[in-house]
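Since the structure comes first, as structure tokens, the remarks are kept for the end.
A protein chain is absent from this complex, but the other protein chains hold their places.
== chain A ==
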Amino acid sequence: MVASSGKHRWGGAVKQITKSNFSAALQQIKVHIQDADFIAVSSQKTGDLAASSSHRYPWRRILPIDIAETAYLKAKLAAETFELLQFAVCPFRFQGSKVVAFPYNFHLFPRDELNLGMPSYSFSCQTSFLASMAREGFDFNVSIYDGISYLSRAQESIAKERTTPRVYSSSSSPSPSVADSIFIGRIKSRVENWRNACKDPCNMADGSLAKSLRKLILGGEVYGSRPSLSIDVCSDRQVQLALEMVTHISDDLVPLVVPDKSGGAKSVRVVLTSSEEDKNLLMSEIQNLEEEQNLKVRGFREVIDLISSSKKPIIAYNCLHDFTFIHSKFISPLQPSLNEFMCSLRLVFSNIVDVSHLLKEIGPLRKARNLPAALSYLKRQFFVPIDVEIPQLADGNSNNNHGHNVLKLTRVFAKLGILLKIVPDCQTSLGQHTVPIEEYANIFYPISNSLQESEADDVDFHMDNVRKISTDDLVFIWGFREGTSAAELKNHLRQTHSVFSEDIELQLVDKTCAVVVFQKSGSAEALLKEIGSGMTNSTAPSKIISEGLKAAGYEAYKKVCRLGMWEAELADSLDCALSEPSGDLTISSGEDASEIYWSSESMIDLNDL
């Protein structure tokens, strides 16, 4: 089917995957990922701090005043707070004048399959998010009852220590103590007795009573079809001793360590095999068991691992936001700084293309605020003949249309790819030069609007009055009466200090805190210095301080984000940061100043961002 556009034509195009059809889908997607040129991903979350729906804590959204670092820290907070409910993956390739795509939508739920308190103890939901998902016809019962669980790589290694019985490799150990030799002696005679009893052919003829009596006395159990014996141990040392002892007795014994909840060894299970082949058989059985367990443990993360190992370029929208989620749910806890995060992410996904970055390459699209807007602009302004073909169709009767964002993303990328000559256009001759995708990879643009928001910002294109300013020229002011408007505050400040009579811009970040932009460089620093000295030196009471107003430079804001002081109101967070013992934060340090893109729209208004 060639689907040109519109949701209705894509009805049932995206394959919906739950627990029941997961292992089958895994085999399919493996092939599709291998054949693909690119892999588009998008996800559905239970909430999003960056979204404009977060009315309650306006300052926690990614704002124009945020530098990449603070934007990352805000994205990190969101990734740690919310949960993924759906993850759509679409491997696709260019074929002549069309794109061949294989979209899948995985339903996820962080069920604690192994009873270890993982992958997540609890998660937050934003009611507005759930309500808008409900309006789109989202089936929550499917997700919660049948969603696929997962563990991150870091969680898997913890879980592995705790669950699977393992074949321990014995290593040399220090000389045994008296207690050790007593333990060895006791265990050795027990194991030998049991082994002999099992091997003794005349036992086989015994009646069931004798068998069960023997079982009672010798403490034998069965592991699969083979006889086995459990040895209780109470320390790692004893595990080591027991393992050594068992390998010394005979080759036909296989020791397995049975762990307890906390990861320590509970007992050593000795399994008796009948021959060398039988032993190999047992070992491969254990191997299979481990793999089966692995699939259960990793769950959906198998897909992420497939994408990662394929090394194919990954296409996403609003990457900073999506990949903080992916990293924290499927790789490991998020790093404290953007640089460390990017390094860690590069090791897993070498090639990520942010469509929001590509959009910026095409002049007017810079201001497109979401995918549908970008798509309709592309359709109007450019002629890019490209069709998306979806060869595999999901069940015809399935009328749910989840995960379609990934198809939109694929379409936008296909068009952009041709416009930017990343992918060969069918009309251009073969030898023509194409731009390597790497030129666009791994550049993330923080944007404060997210893809899946249905209460879509009604403004398609943004007013164009953005300019670069240095964070050194920013001062945060708080301590004023709640409900003061920006204009009132500006007037008021003009009366308190001459520096405010200069050309300044003032905007409210939230009800309690405003940010002032000084046009003249150095003014901000001078003001902060003066206030700083006024705070400790009571002989120079500035009018600002006497009115309870407080001020701090950008460093304080960075510190708030870095230390995770996510108070409901920015003023409280800044107060916390200032009360921290280390460093004088009222003065911004000139050395690591960054630049931000300042938009002169009024910040407090949610629709403007």
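Going forward, a residue touches a chain if its C-beta (ideal position, glycine included) is under 8 Å from a C-beta of that chain, and two chains touch if they have at least 3 such contacts; residues count from 1.
Assume contacts and distances are computed from a predicted model.
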Self-check item: Protein that the absent chain corresponds to, by UniProt name, given "Poly(A)-specific ribonuclease PARN isoform X2", "MAK16 protein", "Ubiquitin C-terminal hydrolase 22" or "Phenylalanine--tRNA ligase alpha subunit"
Solution: "Poly(A)-specific ribonuclease PARN isoform X2"
Exercise. For chain A, enumerate the residues touching the unshown chain of the complex.
Key: 46-47, 54-56, 83, 109-112, 115, 117, 120-128, 130-131, 133-134, 139-141, 144-145, 261-262, 380, 455, 458-461, 463-465, 535-536, 538, 563-565, 575-576, 579-582, 600-602, 605-608
